[in-house]
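Then we have chain A:
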Amino acid sequence: MDRVNPRYVLVVVAAVAGCVAPFVMGDLTFLMRMLLAAIVVTGLSLLMGYAGQASLGQGAFVAVGAVTVAVATTRWGVPPLLALVAAPLVAGAFAALVGVPLLRLRGHYLAFGTLALLLMVQTAMSTFDFLGGAFGISGIPPFGVGGTVFADQRPYVLLALGLLALVLFVTHRIVDSRFGRGIRALAGSETAAESAGVPVVRAKLVIFALSAMYAGLAGGLSAFFTPYVSPDSFPALESFTYVIMAVVGGLGTLWGGVVGAVLVSTLLQLLNLVSSQPQLPPTLGPILQYATYGGLLILALLFMRRGLVPAVEGAVTRAVSRRGGAGRT
Partner candidate 1 sequence: MLRIDDLVVRYGSAVAVDGVSFEVGAGEMVALVGPNGAGKSTLINAISGLVPPHSGTVACEGRIAQVPEGRQMFADMSVEDNLLLGGWSIRNRDLGEVYDLLPDLAGMRKRKAGRLSGGQQQMVAVGRALMARPDLLAIDELSLGLAPLVVAELAEHLRFLNRERGTAVLLVEQEVTLAFDVCPRALVLEAGRIIAAGPSVELAQSETVRKAYFGDLAVAEMMTGPTAQATTEVST
Partner candidate 2 sequence: MTELVAYLISGIALGSSFALIGSGIVVVHRVTRVVNFAQGSVAIVGGMASATLLDGRLPHGLGEIAAVLLSGVLGLVIGLLAIGRRGTPPLISLIVTLGASMLVSAAIIWLWGQDPVTPPGLRGSVTILGAEVERQRLLVVVATGVAFAALALFFSRSYLGKGLTASASNPFAARMVGIDVRKMGLLAFGLAGILGGLAGVLIAPSNPLSFYSDLPLVLGGFAAAVFGGLTSPLRTLLGGLCLGVAGQLTAGYLNGSYQTEMALLLMLVIMIIRSRALVQEEVK
């Protein structure tokens, strides 16, 4: 019988750890934020790794998802489940709409274009009272289906875990499909992809909208969890963090987004604990945060261009094949 693929062992371990954590940890805010980030970054990693397009404003679509839930539940009394389903759909539709002009840009221009989009979404939120205005929308009801209502943090974390699994499954199916193999050529050369018969414009738009749907889903869930949505909930720095997580984990890999989100979030949480010691100056927190972001990004890009997941995978494969080869002979 063949040996068990180490990758599956890791997946099972991660899943078990994810299911146990909500029951042993005290405050689950950190865990929830991490899971939401993992959902967003899985989409961003798909966009950056497969379509070869950098988005510095992925938070725009998180915001659209969050606002969808906030407006639908507080203004129209839409049931929570329906609102949560609408969040990724609205975000995806929004991305498909703005993507038509925006994706004519490439490289640097698209990076700045998406950042501009985020800032304009923020402005729209603070300008139109319908979207919350300067004070945002509060009083979003807790999530629930039928008679069951989420009373504390734990069910949210479990729901987020389930949705992350769903997102990973969908991503896996897409990447392995004919379409997925086609778009893989996009990151290399658009001209080459085009001549190989890949409908470049449409493929980029589909990936862009899909990554926006993931972001919108995370945004919708965060609106129930927080339960408050304002323009300040989606600072540009958060969108940069998504890029850092994607790069650290490894662009264009299924698990890169999750690994990046877990590692970066954990590191920041640890630094937070260190810097919030009472005898230390209050500016130490932001200093450490910025320094970590910058340092991680630069180190990862210069010394581990492909990211952690491919690097570790390569090392494991080499080690296993060496041992396997020795065993057989």
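A quick word on the picks: all candidates are chains of the complex that A comes from, given by their letters.
Heads up, the rule we're going with is that a contact is a pair of C-beta atoms (placed from the backbone, for glycine too) under 8 Å apart; a residue touches a chain by one contact, two chains touch by 3 or more; residues count from 1.
Keep in mind it's a predicted model, so treat the numbers as computed, not measured.
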Looking at this complex, which of 1 or 2 sits next to chain A and touches it? 2
Footprint of candidate 2 on chain A - complex, ascending: 54, 56, 101-102, 104-109, 111-113, 115-117, 119-120, 123, 236, 240, 243-244, 247, 283, 286-291, 293-298, 301-302, 305
